[in-house]
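A single protein chain has been omitted from the complex, and every remaining protein chain is retained in its original position.
Right, chain A next:
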Amino acid sequence: MTGIKDATAIVGIGQTSFAKHLPEDERTLACRAVLAALDDAGIAPGEVDALASYTMEETDEVELAKAVGFGDLTFFSKIGFGGGGSCATVAHLAAAIAAGQATVGVAWRSRKRGSGPRPWTNTAVQLPTPAQWTRPFGLLRPADEIAMLARRYLHEYGATRDHLFNVALACRNRANQNPAAVMYERPLTREMYMSSRWISEPLCLYDNCLETDGALACVVVSAERARDCRRAPVYVHSAAQGLPAQHHGMVNYWNDDPLTGPAWAAARHLWKHADFTPDDVDVAQIYDAFTPLVPLSLEGYGFCGRGEGGAFTEGGALETGGRLPLNTGGGGLSEAYVHGFNLINEGVKQLRGTSTAQVPGAATCLVTAGEGVPTSALLLRN
C-alpha cells in the first residue's frame, strides 16, 4: 500500500435540514452538522485534532473549535476556489492522518445562500476571475460564464438541450425519493423544462442549482481507528485535486482548449492511484451547480470519450438501474446546493447501503467537486 489508498475512512456524516430559508445562522448550522457527524461516528468532540474547510465558508475554525469543544488542533486546512474544494477537504484530512499529523479530522460546509445575498451582486468585491475582462460586458454571474462554455459545447459536439434535461431529470427523480431534499415530492417533466424561463441562454431555470440554507459535515479517521467506530467504514480509496495548465477559473475560454477543464487533471491522478477503473464505478455524485458540468465531467473522469458526454445521458443511463446512477440524493440541482458537500455525504450513504435511492450492492462511488474551477475528487469504497 502506498500513499493514502484505503489508509483512512469516513466514519461519520451529519447534516441539518435544507431549505430556502432556515432561521438559524451559519455558525449555528455548522455546529449542528459537525456534532451530528461526530455522534454518527461515536467520537467525542474533544478527540478532534484536524479540520478542513474550503473558501466561501464563513464559519471560522477558531469559532467552531471553541463552540463545540474540540481538543488541541494540530492540522487545519482551507482549500481555495469555493465549490472546487469540497472533495479536497476529505483529501487533505486523509493525507494528514495518513502522514501522522492528526488522528480525527472533521470537514464541513455551512451556507445561507437561500436567504442570504448572492456573491455576484456585490460589485465592490473582487471576484476570483479577472473581472475587468468580463463584467463591463454584462457577463456577470456564474451561470453566464458556464453558459458560454455550454453554448460552444452544444455547437461543437451536437449535444442538445434534451441531454441537459436528462441530467436535471435524473437529479429531480432522485430528490423525489429523498424526504430531506428541497425538491421532494416536486416532479419535473420535459414540458416544464422546455417551457421554463431562461437564466442565461442556453441555460434555463432547471439547468441551475438551488439556492439553499443548510450545513453538512463528515468525520475522517485512520482505517485502523475506523474499525472501532459505530458505523461501517467508507474508505478513501483515491483522492486528487486538479488545476490544469492554463486554467482560468470559470472563464476557461482563455485556455487553448476550453472544453477540457479541471476534471481531466484531477482524473489522471485519481485513476493512477486506484485499483479500479471508470467501468467499475457503481454510482457517481458529480458536482452539478449547472447541468452542463455533468457531461463535461463524464468526459473528464473517463466514463466516455470527448464530446460523448451528452449522448452518454441517453436511455436512462443516469437513472437508477442505468449505467451510472447519478446524484442519488438529488444533487445540487434538486436536493440542496451546499457547495457540493451533500454529494460527499450521499456517497457515504450509498456505500453504507442507506441511501433513499440505494443502488443495490454499491461498492464504489466517485464524488467530484466543482468543475469549471480548480477542483477535487474522491473515489470511495466500502
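Just so it is clear, a contact is a pair of C-beta atoms (placed from the backbone, for glycine too) under 8 Å apart; a residue touches a chain by one contact, two chains touch by 3 or more; residues count from 1.
As a working rule, contacts and distances are computed from a predicted model.
Colleague: Look at the options "Response regulator", "OB-fold protein", "CoB--CoM heterodisulfide reductase" or "Peptide ABC transporter permease" and return the one that UniProt uses as the protein name of the missing chain.
Modeller: Answer from the UniProt record of the missing subunit chain: "OB-fold protein".
Colleague: Of A:His21, A:Arg152 or A:Arg190, which sits in contact with the chain we cannot see?
Modeller: A:Arg152
Colleague: Can you tell me which of A:Leu140, A:Ala180, A:Ala223 or A:Leu243 touches the chain that was removed from the display?
Modeller: A:Leu140
Colleague: With the full complex in mind, choose from A:Thr59, A:Ser200, A:Thr364 or A:Asn382 the residue touching the hidden chain.
Modeller: Checking each option in A:Thr59, A:Ser200, A:Thr364 or A:Asn382, the one touching the absent chain turns out to be A:Ser200.
Colleague: Provide the residue numbers of chain A that touch the chain removed from this figure.
Modeller: 121, 123, 126, 130-141, 143-144, 147-149, 151-152, 155, 197-202, 246, 251, 253-254, 256, 258
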